[in-house]
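For this depiction, one protein chain was excluded, whereas all remaining protein chains were kept in their positions.
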Amino acid sequence: MVNLNTVPPRNNRDYYIAIGLEGSANKLGVGVIKCSRSAHMASGDNSHNCDVEILSNIRNTYVTPPGEGFLPRDTARHHRNWCVRIIKQALEEAEIKNPHLDIDVICFTRGPGMGAPLHSVAIAARTCSLLWDVPLVGVNHCVGHIEMGREITKAENPVVLYVSGGNTQVIAYSENRYRIFGETLDVAIGNCLDRFARTLKIPNAPSPGYNIEQLAKNCKNKDSLIELSYTVKGMDLSMSGILAYIDTLAKDLFRGNKKNRLLFDKETGEPKVTVEDLCYSLQENLFAMLVEITERAMAHVNATQVLIVGGVGSNTRLQEMMGQMCKDRANGKVHATDERFCIDNGVMIAQAGLLQYRMGDYVKDLSETVVTQKFRTDEVYVSWRE
Amino acid sequence: MVSPSALYTAPDVSEKRFTVDRSSEKYQTTNGRTTGPSAHVLGAGQIDVDRPSDPKLLSDGRTPTPLSILRMELTGLQDDINEFLTERMELAKNKKLKTQSQADEQRIDKEITKLLDGGDDDDDETKN
């Protein structure tokens, strides 16, 4: 039995208010949530159904010029310089007048992610904690995605496909841990798409993946595909070989290397393949692999629901393919959220952090707030589920 | 109003204290010398939209608000600390270089990059 009302709200309120600070990659997000302390949360398994009210969800993304990735030190600088503004904006929108009285807990991303950006946001969280005298909770970024997805979609016990810039994992809950059933053996899906986009100088705003999706939609020749290898290994997959190959094609196309017969006509030298074709083929191939490993995990644990989280999860083609897969399975159902929650945000950190706080698990000493770049999803003890 | 200060200790240095000299110009700006965008992204055509805001002024239109004074002093202090630490890293690098093999040089280089860039050994974001 799980009692989510272990810690009462501060200041004799009958609801909790949590603020979440996220900055593990190039997005800085601050969100405020409100959650009533209803009696039904004192027992049972209700962590996916907390009646969360989102009071504010502010995000600012560090965008680099086309062809460039984000360097940790510049990303950290972005977070440092925007942090106060974003926090103020989030509080204002949530109509929090007196954080000292009105906020129960400050949640921040403890990892995984890039060191320097994580540090700068953790410092902001510590400062707020001391300034307002409000306790802290360090949150695993991946668990944040999962809990937000469960709350929004009300999916009770789904297989989770977590796809983002740094992660590609198939996760299922068992015995107080989110266990990793399958994952990439090399690069992450988002990283794969980002690097491909950089070679083609596809803009980074709003995000490289979004632009690839739009280009793929505009592919004129959807009946044919550029053949790419299909590298599913059980519930794991490998993408580095595919990336290396399509990257070579992209480079040849970009530089107009007429010797490449796959891309250019032997006689006329006219291109046979467009950027749109490359984007389309890459997406079709990689997403088919993702859907397959998800289905493998579902079959293995006898699950019927899928939840897609992470930045790449907002891709409508991926959602559509996953939906099709679920339709062919008994009672299969796919859950996905839109870019407000799929893409890194502060609300998800607040949601996972508040669950942890309500179980009585919060920072007792500031030395526990050191961030960690490598923080696996299955390291977290999930006390808030049966 | 009290100015911020910082204290650095390490086994091989006697205590190093950083303090604010209010008369010096470097404590009167929110734009630090060492806290700007990296040369790399500027070279790639980055337009800096993330710079810190200018100090806010009181209603007289000349005197900065107390919080803005604090921000400016911290900016200068941060510059002092960054410069001190960079120098120490260079020093450590040179010392080691003389006495140790090339493998060590690479290791130290890596450690320095790690300190600066947050330490993703296989950080695909930046090198590709």
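Letters A and B name the chains as they come in the text, with residue numbers starting at 1 for each one.
The rule we apply is simple: contacts are C-beta pairs under 8 Å (C-beta built on N, C-alpha and C of every residue); 3 or more make two chains touch, one makes a residue touch a chain.
Heads up, the rule we're going with is that contacts and distances are computed from a predicted model.
The protein name that UniProt records for the chain not on display, among "EKC/KEOPS complex subunit BUD32", "Cell cycle checkpoint protein RAD1", "Cytoplasmic tRNA 2-thiolation protein 2" or "Signal peptidase subunit 3", is "EKC/KEOPS complex subunit BUD32". Across A:R13, A:K272 or A:R329, the residue that sits in touch with the chain not pictured is A:R329. Within the complete assembly, A:S164 is the residue of A:S56, A:N81, A:S120 or A:S164 that touches the hidden chain. Of the listed residues A:C50, A:I106, A:I180 or A:V382, the one in contact with the hidden chain in the full complex is A:I180.
The chain not shown here is touched by just one of A:S120, A:N211, A:N285 or A:N315, and that residue is A:N285. Touch with the chain that is not drawn comes from one residue among A:N81, A:S120, A:T199 or A:Q373, which is A:Q373. Residue positions on chain A in contact with the hidden chain: 22, 24-25, 109, 112-114, 141-142, 164-167, 172, 174-175, 177, 179-181, 183, 185, 188, 191, 224-225, 230, 232-236, 284-285, 288, 291-292, 295-296, 298-301, 320-322, 324-325, 327-330, 344, 373-376, in rising order.
Basically, only the chains that are shown with their structure count from here on.
Chain B has its Cα centroid 31 Å from the Cα centroid of chain A. Those residues of chain B that touch chain A in the shared complex are 35-38, 40-41, 44-46, 50-53, 116-120, 123-126, 128.
Across the complex, chain B is touched by residues 62, 64-65, 67-74, 76-78, 80-82, 85, 114-119, 187, 191, 194-195, 198, 373 of chain A.
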